[in-house]
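Before anything else, here's the structure in question.
Left out: one protein chain. Kept in place: all the others.
A, B and C are the chain letters, set down in written order, and residue numbers restart from 1 in every chain.
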């Protein structure tokens, strides 16, 4: 009889509960990970609220830190007992999408090898990380060892928040001397701010309203912060840039308001790098788009994954280039995860990210 | 007293008339060109209809072929009597936008050096090419000699239609072996089709409904044509690509319908390269955008200009790589330009492009 | 007892012989292919001559066309009986090098995931394709189905010659309107010429001396051919380009002479795209390099592999964009492979490529 473990399971709209499930069985290319730390993402809250559909009974969570418990028969180059992380997105490596350089859209099981969001499997199409154990598919492409002396919490942001946030800067193709605006300073926006600094932007304008987030934005590299309740952020940014606009605007919330503002503050030829998860159709105002003649671009990015991405994220942390330690504001045991969801979903008590330890 | 010339002038909404104006005076960096051939663009029709505002009394037209009549005192490297073309867009070379690699948005006269559509001056902010003479600003950056033995009509598409159309493929970053859809096969769409072939796309799907345009699309390189009246083009393209979608979709019309269809047929990670001039707000449907998680990009391009661009366009023609001779379907004298506008604006008689000779 | 097959085996310097070997056993991620057509590469001749070291007893050959005989237990998405090709280079998909976009240098079994030429396994580090059967590693990343109605010979150049040749143009980042010189018009140089045309170069200058190769170069897209015995090719190219030089020079032989000539004909800011396999140190002349101040680049490329690359190559063929059928000049049975080596190694009888069928 299969051994049991605890896992946070989607039951129905409004209910994610801690329950018992069998410890996952693994196939030849998989690895079984014993989770030592994980966290809750804004996307998990969308799932909780029924805004993003997943199967009933699915284990939620896509940000694993743990120890290899068991390796599939075909897995080479890893060993049991290693401390590892895996990205939120787990590209197979061998799909057409991966071989096209687009692993986040890995449709490994599909006819053509592409599938929108196909690389997002944990807590979406397969059981996720908010559990005692996790089965990691395509382990050779996805498991990245953790350096000695590095704590779980230090790398806890790598799988999703940090990889996503930094990709906002990367997809924006920020150059040395660019001016960048980042809309919203939740965990992803804060990492986007850090990414803009990491790539050489020399004027970074961070937009939010909560003082704690604006403070953290400054710590992440923002040169100027804009409180959108104090001033219309488009006006503020045009004032701050002396009417020029920004080279790159990063959208890190997922609303029409921020999307539109990001488009409006772009200089001609600029790039809107969009990270948000939208929940309704978007409107592109004709004037903000220069009727299609302004050489503007809108680019979206889904969190890059894979072990090499995770290696890079860890090196950013361990080199001291970026310090994300302030993002974990609350800590819970897995047994308390329903309480953690309650706090996080309601954004109480200045929460940024929580750490969950089984 | 200044000598007079004939010019097609915007009088008011609905009226572009041929009238007399003084031959332009030139400044130190300018050149005076005697026009030998020019044409009418769809954008000129927008001006005629009052959909795009220009000053009353402005000479219209931005596609000049001619002979250098006189050079400004500061102009080096050109000589009077040379046959030349200039792009529809005339970057200064020295603006911040130009030095950023974004010359079409040249705001040379502005505080920051960027201005949306700022590089489009002829027939927009200064007198244009539908006249006997034209003053070309920043002549050293803009005048490209015409090779011997090449006719005016052979290079007549270079200044706008061809440069714009090819840029749709270039901005789409088409790679060898890509699958590309081009929405609308007017003159710009046809050149986009030619551009897709020129960059190595191996399956090009052209969408339109007029048989003459679909025929021409095949001549430009389309492997498959879709008549949007016979079948929903999104369905058709998904069928043709066996459910995969296209790597790059080029929008060459400027409507919500084509924009949205272009987004819908993109594979995850694909690029929508937009060339159209839109006349109202656009909607991005949530599903077609994968909620922002599909790694999709939307990129717009304004016709690249400058003498080096014109050199490249001419070399494409003279090397025989692309044959645009079939695009000129009708010919008029400058004296008949009102008649030409009437034909072209109403898309009568299978017109694609007209040639106007003073 | 293992079944036997025939295979071309490296015995010692100067001797590749046809012998019997056991049909390969396959692991969980492998596929066993029954070879239906293969060929001999210039690199195999280097092996024959002892210029490139491989293990004694190794089966030679890296250009397989065949039918899936058997799939490893972990292989998904393929089925036995399918006609397939695999690239000369077989990236694993899951190595660090692959996840960095550099699969040809796949060091899947190494500590860091990078290894120079590590992706070249067939006939180099594992048994190759000049045999009745071939074990293809990482089959899911490497096997590309052949379209119905396409013959073996039509796709025989895809695994190496074509993928390598086209990459010379791709790595050169050829743009529409570029001027390109290709040094040497052997099979790879001919494919580089085809690649330059495929990417929109408008003046392609092909250098060789054999009339049959220069003729073929014209068929592949060369606008001008230079016989290096009739004129110093550097002088010729500077004359043809009117003193300007070329935007991209592709080296497709692997000698100091061609490397140096390629560097000398580059315009300032140009790219030398190097495909050749060199056999001695190279010298960069100070003047040809503008003392390091000419913004010149030298970029090398090892044949890109993987199933998506093979798909693209096949689509180039099946779309009719490039016709390589003329490259196969001679045909042999596997039993005659020693004779084929003799012909090919000595470049007799105008041979370009041979087809070998078991």
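Quick notes on this structure:
In the analysis below, a residue touches a chain if its C-beta (ideal position, glycine included) is under 8 Å from a C-beta of that chain, and two chains touch if they have at least 3 such contacts.
This one's a predicted model, so the numbers in the text were calculated from it and none came from an experiment.
Here is the thing to keep in mind: the chain we left out touches A, B, C in the whole complex. Residue-wise, the contact with the chain that is not shown comes from C:296, picked out of C:213, C:296 or C:330.
Only one of A:53, A:109, A:200 or A:243 touches the chain withheld from this view, namely A:200. Contacts to the hidden chain, counted on chain C, fall at residues 97, 100, 102, 104-105, 107, 111-112, 114-118, 120, 242-245, 254, 267-269, 274-286, 289-302.
By the touch rule set out above, chain B reaches the unshown chain at residues 27-29, 73-74, 76-77, 91-94, 96, 98-101, 103, 108-109, 113, 138, 140-141, 306-309, 311.
Within chain A, the residues in touch with the undisplayed chain are 166, 170, 175-177, 195, 197-200, 202-203, 223, 311-313, 315-316, 318-319, 321.
In this section, only the chains that are shown with their structure count from here on.
Counting every residue number used by either copy at the chain A-chain C contact, over half are found in both chains. Centre-to-centre, using mean CA coordinates, chain A is 40 Å away from chain C. The residues of chain A that reach two or more other chains are 100, listed in rising order.
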